[in-house]
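Every protein chain of the complex appears in place save one, which is left out.
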Amino acid sequence: MTGMLKMNGIQAINAAMHEAMAADPKVLVLGEDIADREGGGVTGTMKGLSTKFGDRRVRTTPISEQAIIGAAIGAAMAGYKPVAEIMLMNFTTVCMDMIFNHAAKLRFMSGGQTSVPMVIRTLTGAGWQTAGQHSDHLEGWFAHAAGIKVVAPSNPADMKGLLLSCIQDPDPCLFIENGMTLFVPGDVAADQGPIPLGKAKVVAEGSDLTIITWSAQVMRCQMALAGLAETGISAEIVDLRTISPWDKETVLASVAKTGRAMVVHEAVRNFGPGAEIAATIAEELFGQLMAPVRRLGGPQCAVPFAKVLEDAFLVQPADVVAAAKALMG
Amino acid sequence: MTGMLKMNGIQAINAAMHEAMAADPKVLVLGEDIADREGGGVTGTMKGLSTKFGDRRVRTTPISEQAIIGAAIGAAMAGYKPVAEIMLMNFTTVCMDMIFNHAAKLRFMSGGQTSVPMVIRTLTGAGWQTAGQHSDHLEGWFAHAAGIKVVAPSNPADMKGLLLSCIQDPDPCLFIENGMTLFVPGDVAADQGPIPLGKAKVVAEGSDLTIITWSAQVMRCQMALAGLAETGISAEIVDLRTISPWDKETVLASVAKTGRAMVVHEAVRNFGPGAEIAATIAEELFGQLMAPVRRLGGPQCAVPFAKVLEDAFLVQPADVVAAAKALMG
Amino acid sequence: MAELSNAPKPDGEALVDIYRRMLRIERNDDAIRTAIRRGRLTMPYYSARGQEVIPATIGHLLTNEDQICTIYRGIQDMVAKDMPLKPLWAEIAGRIDGTCKGKGGPMHLTHPETGVMVTTGVVGSSMPIANGLAWAALLDESRRVVVAFFGDGASNIGAFHESLNLASVWKLPVLFVCPNNGFAEHTRYEVSTSVDRISRRAEAYGMPGFTVDGNDPDAMFAAVSQAIERARVGEGPTLLECTTFRFLGHVLGDDDFYMTKEEKDEALAKDPLPALRARLIAGGHASEEQLAAMQSDIEAEVAAAQEFGMNSPLPSVDELRRDVFEQEIAA
Partner (left out) sequence: MAELSNAPKPDGEALVDIYRRMLRIERNDDAIRTAIRRGRLTMPYYSARGQEVIPATIGHLLTNEDQICTIYRGIQDMVAKDMPLKPLWAEIAGRIDGTCKGKGGPMHLTHPETGVMVTTGVVGSSMPIANGLAWAALLDESRRVVVAFFGDGASNIGAFHESLNLASVWKLPVLFVCPNNGFAEHTRYEVSTSVDRISRRAEAYGMPGFTVDGNDPDAMFAAVSQAIERARVGEGPTLLECTTFRFLGHVLGDDDFYMTKEEKDEALAKDPLPALRARLIAGGHASEEQLAAMQSDIEAEVAAAQEFGMNSPLPSVDELRRDVFEQEIAA
C-alpha cells in the first residue's frame, strides 16, 4: 500500500484537477472567479490551475450560467473535456435548459454523432445559514434526467477519485460538493486514481439494518453509529456515492442481508431521490423485508436561515437513531 | 343535475379562464401569443380573453420566460392573480430560478409577509413527434419543490374545475396540460365549478389491482381496461389529478382494498414521481400487499422523434395489461 | 450601428452558387411540404420559404470546417451548409439511416461532417453552444468560425445576452445571425422588442452589429464576408440582423391571420428566388438552359433523397437504450 496523505475535500478536488489537467491537455476549466487572479474559485478548489495551465485553458467567466454551460457543451462537442463550475447548486436553475435539454440530450438526439464529455461541479448543503436560495440538494432532479450522471461524494478520497472519473467519462457528469464535508480532512492515498462511477461503498458493516446515504449525510449517519450501537442496533452504512446510475447490486445485497433499510438524504423527502431507492428495495426484495423501508429527508420547505430551524431541517444523527429504533420495532 | 356540455380540454380551459376573469378583476393573463391579436395562445386556450377583458389584463409577452414568471410573481405579490403560460414544459428550464427559488419560496422566506397566488399553465406530452425538447413530463421536479402545487388533469371537466381552483388558490400552482388529451371531448357540467386540489378520483372501480395514474396516461390505462377484463383482472383506476399534494388517503384506501398497486406515468421512470407513490404505498401498507408495487414510466432517454420509437417510449395500454398480468402472478 | 466599409461583392460565379443553394433549399422545402400534405411525413414543420438568401450566402462563404448551430426553422441552414439530403430525409421520415437514426427528427438534425453541430428547439439556445464550439476553434488554433442562427424573437431571451457578452469578452470567432422575419410565432416584432433594430443591441456588447437586407445577396455577401474575416483573424464576433419574411407563417398550416394581406403581398412580391434568377439571366451569369439543368439536377437529388429516406428501415426499439450514454443501457 502506498502512502496516505491527510487532506480535505478542497485539496482533494484541487489535486484531481491538477492531475487531470497535466495528464490531458484537452481538460479545460471555466466558471466564476476560478482563475488565480480571482482566487482559484470561491472555496479555492481551482487554485493554481490558471497559473500552471494558462488562461486559455482556465477561464474566469461572467456571471452568466447559461453561457458557462453552453461554452462547456460546445467545447466538449469539439473534443475538449471542460469542467464547468456552477457556484451553487441553486444556480443550476438559471441554466437548466443548457444542462437538461442540451448537455444531457445531445448524444441521444443526434443519434450518437455528437457527445458532451463535460463535468459540472457545484456546491450546496445546509449548515452555513445561507438559507433558502443557497443550500438545496437537487440531485433528484438530475437523476430523473436521462443522459447525465450524478455523483455526490462524502469524503476527500472519493472526491478525488470520482472527480477523476467524471473528467474521463465520455458523458456529462454532475459532481456535487457539500459545504459541510469540503473542509473535513481525510485519508487519501498518495496515488489515489479514478474510482468507478456507479459503485457504492459500504462504509460501516452491520447486520440489523442498512442505511443508504450520500454526501454530507454519510458523516451524520456515521455519527449516529455510536447511538445505534448503544441501543444494540448493528447498522450497515452504504455510501451511495453515485446517485445516477446507482449501485442497485450493492444496496440490494446489503438489504437482503440485514432485512431492513433506511434511506437518508439532505434533499427534501417528498418526491426526493430516496423514493427511487426505497421503491426499488421494496419492489425487488418484496416479502424478504422485516420492516418497511424508511426514508429520512428534509421537510417540505425551503432551507431556513435561523440556526435552530436549519438544524431541524437537516436529518441529524439523533433522527437516524430514533428512526432506526422505530424500525427495529 | 344540471345540463352536461360536450367540450374538449381547450374549450374547458377557455371556459374556466372566462369565468375566472369575469368573476375576479384581479385575474390576469400573460404569455407568448396569448392575446387575440396573436390567436389567443398556440392551442387557442386563451381565445377571447384579451378582447373581452382588455389588453391591460391580458398581455402577450416577448419570448422571455424569466421575465414572464417574474412579472407574474411581482403582480401576485401585489394582490393580483396572474395566470402565466410557459408554452411548453421543457421551457420551464429557462425560468426555473424564478419558479423554484422565487415563486415557490417567497412566502416561506418572508415568513408569510408576502405570497404568490399565481398559476403557471404549461403544455407537454409525447405523441406529436415533437421529440426531445418539447415533450417531457417534469411534474416530479416540481413536486419535489416545496411551496408549489402541481396539478395534471386528464379530462375536460377536471381541467375546468382544477384550473378554477388553481386560480383561487393562495399559493403558486403549476397546471400541466397534455397535448394528447386537450383535443379529446368529454362531458362537463354546465355549472362545473372548482374541484378541490389534492383530491384524487376513482375513475374505474375494481378489486384486484389499483392503478394510480394521471394526465394522458389515465386515458391509456382506461384503454387497457378491456384487455384487463379479458384476462379476468378487475382493475381500479385512480386518477391522481393533483401530484402535489397528492391524495394519499384515496390511494391507500384503494390499495388496501385491492392488495396490489401499479403507478403509471408518462415521465421517465427513474427517480420519477411514481417512486414517491410506490415507496409510500409499500411503506404504509407493509405486510398488507399481495405483490410488490410496480412502476411503469418512460425509459431512461429523451423523447425520440420516430413514431415507432415515440410509441415505444410511452407506456401503452398493452404494457399496462402485461404488467398487471405479471403482478397477478 | 457600425458601417460596412469596402464591401466585398459577389462575382457572377458566387451569385450562381448562391442561387444554386437557394434553389436546393427551396426545392427541398417544397418536397417536404408536399410529402407532409400527402401524409407521407408526420412532423411539425417550420418552413423558411422566403428567407433563402441568408443561409445560401452564408453556406457559400463558409468552408466545410466551419460550423453552424441552428434552430427548429433550420433545414435551410443545413442544406446551404451542404448537408447531404439522403440522411436528412431519412431523419425526417424517422428512419434508421437518418443523420440521428430517427431519434432527433427535424428539430434536432445534426451532421458534424458538414459542420451542422446542433439544431435546437429551444429559442435562444443555439448561441451559448456556438460559443463553446468557437472557444474550441481558438484552442485548436484553427481558423474555424461558427455561425449561430436565431430568430428576431430569440433576441429577447436571456441566452442571447449572455452569449453575446461572453463571445465579445473572449473574442470568439462567432457570427450571430438573426433572420429578422418580423414575427415570433404570431407576435409582431414591435409587440415584444424594445429596440427598432436588433443590430443596435451589438453596441451593448462592444461588438459590431449590422442590419442588412437579408433578401439581397450583395448586402449579405458583404456583411457575412467581413464578419467571417473578423472572426478568422481573431477580432471576435459580429451580430448580423438580416431582414426578411417567412412566406408560410410560423408552422405549416398557419393561416397568417395575424398579418395583413398588404404586408404579405408586398413580401411575396419581393420573393428573392425569382429575383436572383432574373438577375443571373439579365447579368449574363447563367443561361436559362443552365438554370434549368441546375434545377433538374437538384430535383433529381431531392427525389432520390426522398426515395432513400422513405425506404430506409425503421429504427429498432433497442435504439431507446443506445446513445443515452456512450455505453448502451442494459435491456
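For reference, chains read A, B and C in written order, and residue numbers begin at 1 within each chain.
The rule we apply is simple: a contact is a pair of C-beta atoms (placed from the backbone, for glycine too) under 8 Å apart; a residue touches a chain by one contact, two chains touch by 3 or more.
The structure presented is a predicted model; accordingly, all values stated were derived computationally and were not measured.
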- Neighbouring displayed chains - absent chain, whole complex: A, B, C
- Item | Chain not shown: contacting residue from A:Ala256, A:Ala291 or A:Leu309 | A:Leu309
- Omitted-chain contact residue, chosen from B:Leu5, B:Val42, B:Ile86 or B:Ala146: B:Ala146
- Query: Of A:Thr43, A:Ser64 or A:Ser215, which one is in contact with the hidden chain?
  - Reply: A:Ser64
- Task: Among C:Lys81, C:His161 or C:His285, choose the residue that contacts the chain missing from this document, as touch is defined above.
- Result: C:His161
- Message: Can you say which of A:Ala131, A:Ala204 or A:Ala291 touches the chain missing from this structure?
- Response: A:Ala131
- Can you name the residues of subunit B that touch the chain not displayed here? 28, 56-57, 59, 61-62, 64-67, 69-80, 82, 97-98, 101-102, 106-115, 146-147, 149, 170-171
- Task: Considering the whole complex rather than only what is displayed, give the residues of subunit C touching the chain that is not shown.
- Result: 156-162, 164-165, 168-169, 191-196, 200-201, 203-207
- Item | Those residues of subunit A which, in the complete complex, touch the missing chain | 32-33, 37-39, 42, 60-66, 90-91, 93-94, 128-134, 299-302, 304-309, 312-313
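Note that in this section only the chains that are shown with their structure count from here on.
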- Note on the structure: Greatest Cα-centre separation from subunit A belongs to chain C
- Between subunit B and subunit C, tell me the centre distance in angstrom, where each centre is the average of that chain's C-alpha atoms. 36
- Rounded to the nearest Å, the gap separating the Cα centres of subunit A and subunit C is 40
- Note on the structure: Listed in rising order, subunit B residues that touch 2 or more other chains are 90-91, 93-94, 131-133, 299-302, 304
- Note on the structure: Expected list for subunit C, residues touching two or more other chains, is 98, 100, 102-104, 108, 120, 122, 158-159, 324
